[in-house]
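Note that one protein chain of the assembly has been removed; the remaining protein chains are unaltered in position.
Right, subunit A next:
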Amino acid sequence: MSFEPILLFFLLRYLRRTLNDFSPHPKWQKQLLWAQYVVAALFILTITLPRENLIILIWDIILLAFIVASFRIFNLAHVRQVLYAILPMVMVSFLVSLSQVIWADYYLTIEDYSDYFYTAAFTWMIALLILSNKQKKALLKDRQHQEEEAARIRMDAELKAKLEALVQERTLELTQQKEELQEALSALKQTQSQLIQKEKMASLGELTAGIAHEIQNPLNFVNNFSEVNEELILEMVKELLSGKTKEVMNVIEDIKANNLKIHHHGKRADAIVKNMLQHSRASAGKKELADLNALVDEYLRLSYHGLRAKDKAFNVALITNFDPGVGRINIIQQDIGRVLLNIFNNAFYAVNEKKKRQIIGYEPTVSVCTKRLTDKVEIRVKDNGVGVPENVMGKIFQPFYTTKPTGEGTGLGLSLSYDIVTKKHSGELIVETREGEFAEFIIHLPVGVN
């Protein structure tokens, strides 16, 4: 009974499995499997054959050859370890078999020793195999660990890639949204400028209607009174011829009166046209540093005394509060002066109108104050007059809009003021009011505008 075929069989099996674990190689796998079958078949075949010792020797030679070949082919630490483990066993068996075959007589003398050799080789083999098995297991574990790590890294990478794709997608969406918003914004801006243009055209239309109305009224008088005078002159000639001196004098008085009217309304038309031109033409005035408080004070006096001169009964309590911090700012003095005059006149007019209502205990008051704010200066003009009705608030800055009786206001004052403050000085003109109680005009002028 020999162990060589069994050893070879298991060696082949071991090799196949180890290769499978560490470096899979389909070609070798197949061949090793075939070799297993061949070894099994040969083993069964050789059991029945005589000359046992010779067959064992042949097995030993095959085994040795296989070990040497394996050693050279499979450059794997485990495989080599296993080969080292079984090599002494095989060598002992080979030598014993060889001596049995060649020196049958001599063999008997060493047979007693051979058991020792076998024992030593077997022990060596078992010890080395156990060690190898342990190492293999540790290695496999390590490998598994590495594989897990690799899998984890791969998964991380995949996740990262997925996330990156998602981020890219979102970024694209956001960019698209941004572009859409930008388009919408520019469309809105365009619409806005179109609306402003429309508004301008509309106010031009209003302007034209206003001009027509304002000019036609005085023209009506100029035309008709001059025609009347023509008739009167003819009449006068007739009366003169018939010698009615008294009638002639009457007619002359009429002609004179009519002529005054013609002159008055002619001037009125002239003033309207001049105001209109002032409204449309850019002023040649240049911005210069001016003491705003002094300017406000000057125009307040101008306005107040102008009205006092016209109406002796006119009286109003003036409250002024000038902030010295306002200092000198860059403005077109002439234009701001016009704005102030306008607003003061309106305030005085409003308190005077309310005074006419004869409310008991009513004290007409106009207060003017200036204030330095962070990046602008503020002028507040408040009166406790009739206020502005809510339904006309939207119109007060329109050209030719006036609540005053014909002839008293051109309707251009606030419209002009608005343009001067907002366009020429990049400021603000705000109105706060309650009908019948008060009106407050607030002017904001930015500081340091050139």
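Here is the rule we go by: a contact is a pair of C-beta atoms (placed from the backbone, for glycine too) under 8 Å apart; a residue touches a chain by one contact, two chains touch by 3 or more; residues count from 1.
What we mean here is this: contacts and distances are computed from a predicted model.
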Report the protein name recorded by UniProt for the chain absent from the figure; options are "Cell shape-determining protein MreC", "Sugar ABC transporter permease", "RNA polymerase sigma-70 factor (ECF subfamily)" or "Response regulator".
"Response regulator"
Of A:225, A:299 or A:418, the residue in touch with the unshown chain:
A:225
From the listed residues A:144, A:192 or A:216, report the one that touches the chain absent from this view.
A:216
In terms of residues, what is the contact footprint of the unshown chain on subunit A?
209, 212-217, 219-225, 227-228, 232, 254, 257-258, 261, 265, 403-407
